[in-house]
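Yeah, one chain of the complex is gone here, protein chain that is, but the others are all in their spots.
We call the chains A, B and C, going by the order they appear; numbering starts again at 1 in every chain.
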């Protein structure tokens, strides 16, 4: 019963197979191989961005940090949500790579237009003594499992662009959001005013690969230089590319994300009907945040089920449960049974 | 006929198999899994350093940059050879991660004690206006394919330690050097005064993994923090660890390096007997640097053989030829035949 | 009627005279001169810290950033108030010099022990993915003109030290706080658990000089190196030292701060008795934050009086008024008269 994280699961057999098949003959290193060319083409096709600068990276933190470094200057600030992964979980990587400062927008899990406008205004009025507006970064899916609608994304990117700053989407669970909204990668990003995407694959069936997509190809050389300088240019690039290729072909990425979302939805629905359990946030993708009474929490701890403790109060706790594409139905059933 | 680089070859089937087998069930991310514990134990055993801080990274540049960041402070300088990989081929990664400056020692491919002493003295006499001595970094195997003997290493690390600075070994081809010298990992590093090692595996049979080994465990938390901050903490760590484990078990790493060295030695010997070809450096590991007359160079170009052009003169060129463990004997034969 | 800032006023004649007298004969640069030795001794005496590392800098931002760089590592975080100068008014200098991240503590102008404990706990529980606790920075006087009592300072430094992190005091108005509390420099800093002080002089009678005081001399060389690397080592150091010396001799620094505080207290009292004016914060040093009705605000604007607009509401505004030591009594009277 493993609900701790979607990076604890296995890679999809198709992805493993792709790696096995990629291990054939010589191929020039550092991305000059055919598999990489093919994978880049696939990503561009998925985003309907034939010109986009596309690079494959071993971690989402690298993708976020490098994208933000290309979008900002060291004396600027990046606007993000208070619980954003780039703020809480990357040990300062975005600041390290970009030199920029993070400004936390509002107090909600999802950034609101009002809060964003206020944060940018405050930054501007601060004047020459303060950092300059630099970029907006949105997490899609958010840290608490919510999904921005296209309208919500457009409202925010419009405010950012009016303020003259580019926009970044941390898409560690990009696929889960696309499935949740029933939209394409292009619709959820470029066509909604997003300038750069960290396109996650590791949490959804790959061993370890993320694509950084910059829709403005003018930044390609800067991005290449920063990738190398960051130690993120893998020599045997073909093994990253092979994963990404398998991930995109036949929409495997959407199929797997859909499996994960369906499982999470079902689990959330069942949980919400159990006494002593209540959802803290609507389950919109593959993550569930729910309050559990102390007795239920004790039950879970003894059961050995892997979950994440988010916060504790005297009478209840908030837990995070994540469903990955491969989560066995039986585990969900067993987990529900012991809670009933 | 692929002599361009040892990162253009395939991974060893055992390593691929290890990845396939690692893809089983759930495992906590970020290195909290059993495979990682086992791989760390293997590395510590190989270096006879049961306490060492050991981390697995996707690239050698990350290993070098993170190691040097842990060994130095931003206002110090790292002494290295003029052609060192950290100076020439990492787009400033060591400076980016450490903040330190590189000081080029002498003009030779191999650092000499005399040149190192002079460089450190000059730095010290520079006084408060200049950067402070920070660390020594040695490439073993060197950029031109040479191998430092244990005596040579000890002479240099002794000078460094007398000057109060720690020592780093860029071991992208660490295995090839061990085989060339017939010594153990411990003898060539810790027992010879090396404080930190970038232990390469990617160029010798793995898909993409390097171990960073810091013999002083006191630096473990700093290293962990810098790794995360650098975007180099892979969530599905087990797939890096599985490679390293397979690489070390039954001395696969030494077997493969030995194959590569033997092929290179044979090729070098044959080449040196061909008119219009002369070795530029002794072939001590798996790299050959040789001068080829213009006609020979033309022959190679039309043959489609993959080699690296190092430098050009009117009547000859210098080429780099690298042999990886899997290089087919036939390719070597064909290459020699067309040159004869 | 100039209440905009205490850096808009003149330098004290004694300080100017000291510069004139310092301009005599040759003196070795970079702080190797006698005036610098004398000024360092004066600062150490004032702080009763005969061993302290003391350096003179041209700006408070340099002092803050360099002190914090010496107290933290790049993967750590600095705890400060939401409105702290290092957060709002230094364009990212502390992050630039230290590499560390700022964590805003609570929502108050003054940091409370409860909020500090919570912030540190949250940082620690975040674990290996987040930045590590690095240092605590207090502004004395605070951005809103309040003064931490010795008990308040000790309560906070105790929490910091229990958490294993050092403490910094941004003392741009250090003198005004000492006068307000009636305590010595040593009592308000070292004896209250402060490890490093940015000792301001520019806002209180000097042309431009701040002293950075690190009570742990072990950090002296690091500080010197960072100062040079930051471009903050003035060659003709004697002209900074002469200012600091004149500032400390015969307690000129306390005399001037006392003049400023007295003027501010009188002005605040008078203002608070005027209809349409109300203090937003108690006036504890030389800064006044007060709400003014729209009509009063209009009166001030037409009067040409220089003040700082902090925030606006429909019916009132909040203004900042600063009194420097040289502010003419007549200006205060005229200002009050036109408001009455």
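Please note the rule applied: contacts are C-beta pairs under 8 Å (C-beta built on N, C-alpha and C of every residue); 3 or more make two chains touch, one makes a residue touch a chain.
Just so we're clear, the structure is a prediction, and the values are computed from it rather than from any experiment.
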Chains in view touching the one left out: A, B, C
Residue, one of C:54, C:80, C:119 or C:234, that touches the chain absent here: C:234
Option touching the unshown chain, where B:6, B:33, B:90 or B:284 are the choices: B:90
Positions on subunit B contacted by the hidden chain, ascending: 74-75, 77, 88-92, 95-96, 99-102, 104, 126, 128-131
For subunit C, the residues touching the chain missing from this view: 2, 4-5, 7-11, 13, 16, 19-20, 23-29, 57-66, 90-93, 96-97, 202-203, 207-208, 225, 228-236, 239-240, 306
Positions on subunit A where the hidden chain makes contact: 30, 73-75, 99, 128-129, 131-132, 221-222, 224-226, 228-229
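Everything below uses one rule, namely that only the chains that are shown with their structure count from here on.
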Per-chain CA centroid nearest to the all-protein CA mean: A
Inter-centroid spacing, subunit C versus subunit B (mean Cα positions, whole Å): 50
Centre-to-centre distance between subunit B and subunit A (centres being mean Cα positions), rounded to whole Å: 34
Chain centre separation (subunit A, subunit C; CA means) in Å: 41
Per-residue overlap in subunit A, given as positions that touch at least 2 other chains: 90-92, 96
